[in-house]
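In this view, the complex is presented without one of its protein chains, the others remaining in place.
For chain A:
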C-alpha cells in the first residue's frame, strides 16, 4: 500500500510550481492514498493531487485558502493509525516532546506534521514521526536552505518503509527508513 506524504507547497505565494523532476515521479495510478500536511495553498494544487490518487486527505495550514480543511485528521492504513496535522499550532514548532503530546492525544502510531520545511523521520518512545518537508522547497524564514522533499510510505501489515525523495543540486536522491509497530 503506497501512501504519498507531502505538503507546504505554498503555490503561488512563495513558489511557482512543483519541481519538474518530482512531477515526473508522481505518475497517476501507482499511489493509493495521499496525506497532505497543508499550505497548498490553492485549489489548483488540490486538484493536481486528486489526479495522482483518488483518496486525498488535507489538513489546514496557516496559509491555506480553504477554511474547510480540518485542523487534524486520523486515518487508518493497514495496521497503522496515522495522525495528520500541519504543525503551526504545536508550540514550540518541531519540538519532539510537544509533538509527542499530540501523538498521545490522537492515539496514533505515526504522527505526520509539516510547517518547518525540514524533512524528519524518527522514532520517539516507540512511535514514529514524519515531516515530509516542503515538496517545492518553499521559503521559510527560519531555514537558510530549504531542500525540496516528499515522502512515500510503503505500508505492509505491521511494517512501514519510508522513502524520502529529496532534490539536491537538481538530482533526485532517495533514502530508506524502516519502522515496525511494537
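Going forward, a contact is a pair of C-beta atoms (placed from the backbone, for glycine too) under 8 Å apart; a residue touches a chain by one contact, two chains touch by 3 or more; residues count from 1.
Criterion: contacts and distances are computed from a predicted model.
Remark: of the listed names "Vacuolar protein sorting-associated protein 35", "Fructose-bisphosphate aldolase", "Proteasome subunit beta" or "Sister chromatid cohesion protein DCC1", the one matching the undisplayed chain in UniProt is "Vacuolar protein sorting-associated protein 35". Of the candidate positions A:98, A:147 or A:177, contact with the hidden chain is made by A:98. Even with one chain removed from view, chain A keeps its contact list with that chain: residues 11-17, 42-44, 62-63, 65, 88-89, 91-93, 95, 97-98, 100-101, 103-105, 107, 125-126, 139, 141-142.
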